[in-house]
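Excluded from the complex is one protein chain; the other protein chains are retained at their positions.
Coming up: chain A.
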Amino acid sequence: MSASSAFNDEKGGSSSVGEPEYGHDPASGGIFSSDYKRHDDLKEMLDSNKDSLKLEAMKRIVAMIARGKNASDLFPAVVKNVACKNIEVKKLVYVYLVRYAEEQQDLALLSISTFQRGLKDPNQLIRASALRVLSSIRVTIIVPIMMLAIKEAASDMSPYVRKTAAHAIPKLYSLDPEQKDQLIEVIEKLLADKTTLVAGSVVMAFEEVCPERIDLIHKNYRKLCNLLIDVEEWGQVVIINMLTRYARTQFLNPNINESLLEEGGSGDKTFYGSDEDEDEDEEEKEKKAEVAAMAKRKPYVMDPDHRLLLRNTKPLLQSRNAAVVMAVAQLYFHLAPKAEVGVIAKALVRLLRSHSEVQYVVLQNVATMSIKRRGMFEPYLKSFYIRSTDPTQIKVLKLEVLTNLANETNISTILREFQTYIKSMDKDFVAATIQAIGRCATNISEVRDTCLNGLVQLLSNRDELVVAESVVVIKKLLQMQPEKHSDIIKHMAKLTDNIQVPMARASILWLIGEYCEHVPKIAPDVLRKMAKSFTNEEDIVKLQIINLAAKLYLTNSKQTKLLTQYVLNLAKYDQNYDIRDRARFIRQLIVPTEKSGALSKYAKKLFLALKPAPVLESPFKDRDHFQLGSLSHLLNAKAGGYQELPDWPEAAPDPSVRNVEVKESVPEWTKCSSREKRKEKKVEKPFYTDSEGESGPTESADSESDSATGSESSSGSEESGSGSESEESKEASESEEEEEEEEEEEKKKKKKDLKKPVQESESEQSSEEEERKHQRKSKPRKSESESESDEDEESESESSQSESEDSESEAEVKKKKKLAESKPPPKPVKKESKKEKKEMSLLDLDDFEPAPSPQVTPVNTFLSNSLVTDLEGLSLSDSVLSPATIAPSSTLKSYELLHRITGEGLSVEYCFSRQPFSPDANMVAVQMQFTNNASSDTKNLHIEDVKLQSGMRVKEFPEIELLPAGETATAVMGIDFCDSTQAANFQLCTHTRKFFVSIQPPVGELMRPVFLTENEFKKEQGQLMGMNEITEKLTLDVKCRNEHTIVQRVTTAANLSRVPCGSDKECRFAGRTVTSGSLVLVTVATKEEGAAQLTVNCEKMVIGTMLVKDILQALTQ
């Protein structure tokens, strides 16, 4: 219906204001129905009091805009409705306003105050939408207002408003670039934002306003890497592209050493290496050699931040969004070490199943990549096979990739495929296939003859296009070894009668001229025929006829002198000046006259010089100097606003710029800790020597290894027996049957009961002085020590697991023994526990100032006894209790990392010290205690081969150079768990051995306390509703109904701080996750008779759920 009108009046929209063409506009169709005064009508409707009429009018106006019609004359009538109460009308007015404000600046100003009011609205969504519209109105006068609004919104409480502010930045910048400096300030501020919502938008703003200010990224680099996976997909693309550029300026080329190897090994070229080397031109080689020489001096070590980026982007290859996958792929291609780039191939091949436009772009990039890194796509060769149903442009691209992938080993299969393609109905595709065959033949000498024969067969093809294309390709191939193929040349000479495609004719003529010596009889005859048809030929053919004539004249002037002159005469009067020029030039050059210059002597040399064979190369060669995945790469031309991908720096810039913490704090920390260490040692030494027998049993209690250490104690071995037993039963009962679980718990309980006497005796052994000292020293420490008991079970079972296999029967016996012996002495325990509790709760209320010494000293072991007994007392009173629930009343649990036996005398324990880890605030401090139980010294204790889940990072502790026999040392390392409870695996190395160990954090350790006021708490909680809030009802344990105990147990379970609260029925706690800084808010509201409600608000739902579980267990035991 509107087919013609829409097509013809394309420009009509903007120019025609008052033309009555709307009448037959289908957009207005039924609504307008030949209403000529429709604008008056609309105005009336807009002025009316009825929202429904206004809405109707606005809908019609928006429909006009959508159709591309001009509705600007309605501006005054529309803008009045900007304050309309009806949301839909309002929205449509916004649409209109944004579209026409620029044209009607004065009137648009009338609406500004409405938005300014909106900016102050308590509802974040209204604030955001006001800012959005305000910043979309392109009126220069309001630039200062916009600037102010953006600045304000950038520090808004709501991340959504901040996101909108980030969106507004490029709008303002494009309106008034003078504001750049101020905008950069805002960007800098927003870059520091820790929410995923803002990250993508602000990086987008950064890329558009100040992409050159790479220095703004330093401080936020690690955060961006870590947030990346949670950012929305569009933001991910922008961030990844920006980080690629960033990494290119900040890190070293990871392939330096490999290129060095390649250089060195260029004598004996390997399969794929050969082509790559050839591809690099000399200059590049030199440069590389230089770099390589540098590398020789200094072995390449990847910057951990570089690694972080690679690791954190890798999971995004699984994204459903093709743009994200492509962004990661290009990042890997440009940044990853060669050996790792392979991972992207699979994901890219997967995209080939997507929409054809996606295929088109992906194949273009694959084509470029497959030149540089052929091995990467070789396994997926078959995925690039062509179907007859593919669109031609896809077919041609797939062909390109197949050609790039061809090598000696797979060429036969590829050629077989090509064979089928040649029969296709799609002639453009067939032509491309022939070219591809030609390229394979030039690149792989083994198949050159086969290809040539195949192509010659195609010369008899019925389709002229096919023949022509073959001729062109054959010509190029023949240039490589002409003498062998004189019969082919003859064959082609015959074709001149039939082939009409100019390019093919020209090619044949050139061939005959070039190799006229090989076909001395035929060549003059061809020239004769050509001379006849000269006037009817195309220009390129004419030029080649002249060429042929000249060459024949030089070699065989007897036969061809007249013919040549005839041709030159024809050419002299040709319409095309190029041909006339060429004829004149050649005549002067070859026909000796008295006037002819010095050049004619060299005519033969000029014309019949040996010409190098052409190199058939991919149009995608060297396209990778454009960032892959970019528009510029696709077009092979620099698009406006393209940011050049910088070359790798020769020397890495200072990596410390990315450290987020103030740098000075690092040395301070090391100093301090070393001092402490010394102090600690003084204390420890006498203690250790005094109580060696004691430290022995505690550990041996964990395993069956008593005999080895010689400190055999019956209780110890029993325990170990129970440990392994419980482990076994655990394994057996994985089918989650409750009964069994209960049994298991029972066993555990018994085991604990057994443990008590042992530990008690230990504590007796130790000097009381020591005890007091340590009690005074720090409270957190105490809790650390307590937790040890709990850990014992865990580590126990772990270690026993490894060893129990051969001692199962033993364990069986022991178990029986244990059953007979297990009778706990409950009374003294309870007493102690009460005392302990009181102290604890007092402490807990005001703890969390960093304790002076984070070290775990062996003294803890005896301190812990009392607490352990305390726990056991509690656990006895409960009938059903799962082993994990036994969280000590206040605690820093310590875990075993390496057992003495497995560690060959070296034992290592670790605990989460809950201290801020000063070198990197995003890390959880893990304090490790090394004890050398062996008779010889241990040297060079350090960490190696850290295997982490993506995103996680480790800051190793400084190497411990010497740990003399019987000594103990402590060290603190930092682990960024990325707010997950994934284990960090690494190797602990001594000068002789390596041990595989892993550290897994309980969820409560993934946060650090923050101080909030009651109001702040409420406000934050209000923003973390819905999904982010998890509530559980529970019945508090009888012993846990007072405030102190609750506080104590919650802070034990998680590293949170208490928030003051007016009501005594509620306990509140707050913390932030260590990596992302997401708030964790915990509320325990108590009611009658032990009923209580636990609420956890946390952005990270996984953390929230796990935390609820943990706290629930801590409170209900």
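Just so it is clear, a residue touches a chain if its C-beta (ideal position, glycine included) is under 8 Å from a C-beta of that chain, and two chains touch if they have at least 3 such contacts; residues count from 1.
Convention: contacts and distances are computed from a predicted model.
Of the names listed as "Transcription initiation factor TFIID subunit 5", "Ferredoxin-thioredoxin reductase catalytic chain, chloroplastic", "MHD domain-containing protein" or "Vacuolar protein sorting-associated protein 35", the one that matches the UniProt record for the absent chain is "MHD domain-containing protein". When the whole complex is considered, the residue among A:Asn81, A:Ser319 or A:Thr496 that touches the unshown chain is A:Ser319. Of the candidate positions A:Asp51, A:Asp449 or A:Glu967, contact with the unshown chain belongs to A:Asp51. The missing chain, though absent from the display, is touched by one residue of A:Ser113, A:Ser155, A:Ser174 or A:Ser412; that residue is A:Ser174.
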